[in-house]
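A single protein chain has been removed from this complex, and every other one stays in its place.
Our next item is chain A:
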Amino acid sequence: MANSDCIVLQGGNMAEAHPVGFQWVAEAKARGATVIHIDPRFTRTSAVADRHIPIRAGSDIVLLGALINHVITHDLWFHEYVIAYTNAATIVTEDFADTDDLDGLFSGFDPESGTYDSDTWEYAQAGGGEVEDAGGEKGEQSSTEGDHGPGDQLGSGGAPLENAQVERDETLQHPRTVFQLLRRHYSRYTPAMVQEMCGIDAETFAALAETITSSSGRDRTTMWGYATGWTQHTSGAQFIRAAAVLQLLLGNVGRPGGGIMALRGHASIQGSTDIPTLFNLLPGYLPMPVAGLHDTLADYLDVVSGPGQKGFWGNADAYTVSLLKAYFGEHASAENDWCFDHLPRLTGPHGTYQTMMEMLDGGVEGYFVVGQNPAVGSANSRAQRLALAQLKWLVVRDLSLIETATWWKDSPEVASGELRTEDIETEVFFLPAATHVEKAGSFTQTQRLLQWRHKALDAPGDCQSELDFYYHLGVRIRELLAGSADERDRPLLEMTWDYALDEHGDPEPESVLKEINGYEVVPASGEGGDRTAGEGPGEAGDEGGGSAGSEAREGVGRALSGYAELAADGSTACGCWIYSGVYAEETNQAARRTPHGGDGPAQAKWGWAWPADRRILYNRASADPDGRPWSERKKWVWWDEEAGRWTGSDVPDFPAELHPHHRPEPGTGGVDGLAGDDPFVMQSDGKGWLYAPKGLVDGPFPTHYEAAESPVRNALYTQQQNPTRMLYPRGYNLDAPSAGEAGVEVYPYVFTTYRLTEHHTAGGMSRWLPYLSELQPEMFCEVSPALAAERGLTHNDWATIVSPRAVIEARVMVTDRMRPLRVDGREVHQVGLPYHWGVGEEAIVTGDAANDLLGVSLDANTQIQESKVASCDVRPGRRPRGAAAEELVADYNRRAGVTPQTGNQRLTDPEQEGRG
């Protein structure tokens, strides 16, 4: 970030939510960069930005689309970069129909399931035919209630294509080139539309456009940074795609100071997707196999990497087999498909919200809650609490007795009598956890940098690290199952579970790191090792116990130097292919701490960045097609003709000796299929995608839809909301009417939820700490003076906020930082709600939870809830207590005519169905 000339922070509040990372923005600014903050609220980020541009929450694609339009119309795009490095020149099949043709829908929509068949979005095949669809049956998985999650089947590589024998027109004149389709798609995203939908006037838009375009090109780079202000929408993935399209047009990807920075939240939230806690991913963004679709490893690999596709996903077989070898050791062999059948299969989206609803339906017996506080922190937290009461047992591992551990005695539902403690049958176990200073391990931060931290002190009492807890839990379960002949138990019994142990009998974190890194498999000397299912119960429990200290593990050989060493023949094991190299040369590379990262702009001697210690992804794009830096000022990696290899300030993200002018034989797949000007080595055609022929479930181009609840009409299309959004019409999950529907005036205001610097998400790590609690002691709502006047709200007094789901109260903060926006010919008021507080008895500070107000509407790509835009009413005074609170919400819903079907129509105009 420090290398950037212009930083646009949009969909995030970096100074408040990422204050430590913000040092790099501060440094860029000190070096002369312009910082622009685009956000509904004037925040602490706006306070130190050069400019704050208020925007209506949820309208970001209109603004980004208008910038794309501006860049194309005024010929401000980076020609050489765009033609060589993106799919601008690629020709799309003539079956494709755009949203302008279908009034807000793309071709291939099925209104019954709410899904698209993306066949008509594909590239036209060179020679006239269309690209064969490798994973043809995808999208046909079994599902519940019309839920769908085709995106779940795709890892980070996005969708595979057959080899990229695409038709290209580098003059970009062909009407079906991606470039021409792009131009047409965004032609109605104009400054006037920005004024109408975002509330940003033409002058401000022009200034923004001028700043970013003059800060892009050979000599300068612009960067975008976003966070949950973009992800937490029903079109969240497309918000980010829109920025990607713009940045590719401006040539700001793969270059120092460019890119789109996903500002991740907690210390290792990036790590928690790399080695995922997500239901739909395996480590390294390999997709989780789907029942009926991935019956064999070969089926699975066909979907992960089309046989002819270009680039490094072509080696997915090596990544997957090595992962299975890491999981199942000597039990995994070519004969048994490397134990591929031991992996669980998805039968639908099993995200946190679907699980919660399943609980309410009585379908979930037990629940582990680790590192989260859903009774306060998840959308529709009221439903979350009611769902917990349907469990047989609940395990909460946390630092404090958070609300998710105590809801059965002190939740608002217990206070109102809706739940009675004596009637709740859920058995709740609270297990105290060790803090980050009480355990060693790595954090992976937003730059993909792994930083090792050492243990500072022992955890008090019974507090245990996650690693120790799960290791010992696994040991105990395997003890219980030892000797079992049940097929179901085989995966657990055949799993490798023999990390080196320390003097307390706890696993050594570095032993896990080596497994993640990958190692050469040493063939077992005798038979089978000591982990087979047939052994006696006593012995299973002893495993590893005798080898205190860091003794070499059975079958574990040399640490691999990187993922290029991975093989599909069972000779290597690797817990997460993108992390391979973090333990190269048997050394913990994540623990490197040379001050300032040593010499050089990449700061390469601090920590370790995946993949392969590259600090900037796709950095081949930092050089021109001939391999020369675009400019002296922005040079990063380049081709050294004399040495015959790529070199520079960073580890080249490209085959080291691939000449920039190399062109492969047509039809070559995998890494060998990459041309010397294919910088996007993880994309199946080696190009940056202005148009996504596959991989996104809601369209190949980002398109503006209103939020699931919005008092504003979509001015671009008849289609009001994202037609693929995931709907959950339930009595406890009602939606407010949107613009154009009866009753919209009952919930006239938009509210948006967010964090404050002083607190940690749902408060588990801050509301129990006096030094943090005193800094923001009470729940409040932020409103503009105009809204305060309209509703009679008094600064520092109380307000009651009502949504179709719940009612809460908050202290009122009247501030000019909230500004009503002139949108669609009228004033739109936005209410700001931090979501840190919860009702309970244990925390130092408590308060109503903003998440009670939110409903569950999800982005179909990501299963992420829309928590940045929803509808509410605000009134002065405190909320009613007890049953009266529920009656107030019911009264609002009666007045608005809300039923479970409200807001849950996929198509705004049912007439559209035939056309889709």
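A few comments on the model shown:
Keep in mind that, in the parts below, a contact is a pair of C-beta atoms (placed from the backbone, for glycine too) under 8 Å apart; a residue touches a chain by one contact, two chains touch by 3 or more; residues count from 1.
Just so we're on the same page, contacts and distances are computed from a predicted model.
Matching "Formate dehydrogenase iron-sulfur subunit", "Sugar ABC transporter permease", "Beta-ketoacyl synthase, N-terminal domain" or "Electron transfer flavoprotein subunit alpha/FixB family protein" against the UniProt entry of the left-out chain gives the name "Formate dehydrogenase iron-sulfur subunit".
Among the residues A:84, A:772 or A:787, only A:772 touches the chain that is left out of the figure.
Remark: the omitted chain is touched by one listed residue; of A:302, A:489 or A:758 this is A:758.
Seen across the whole complex, the unshown chain contacts chain A at 15-16, 19-20, 22-23, 26, 29-30, 42, 44-48, 50-52, 756-758, 770-778, 780, 795-796, 811, 813, 815-817, 844-845.
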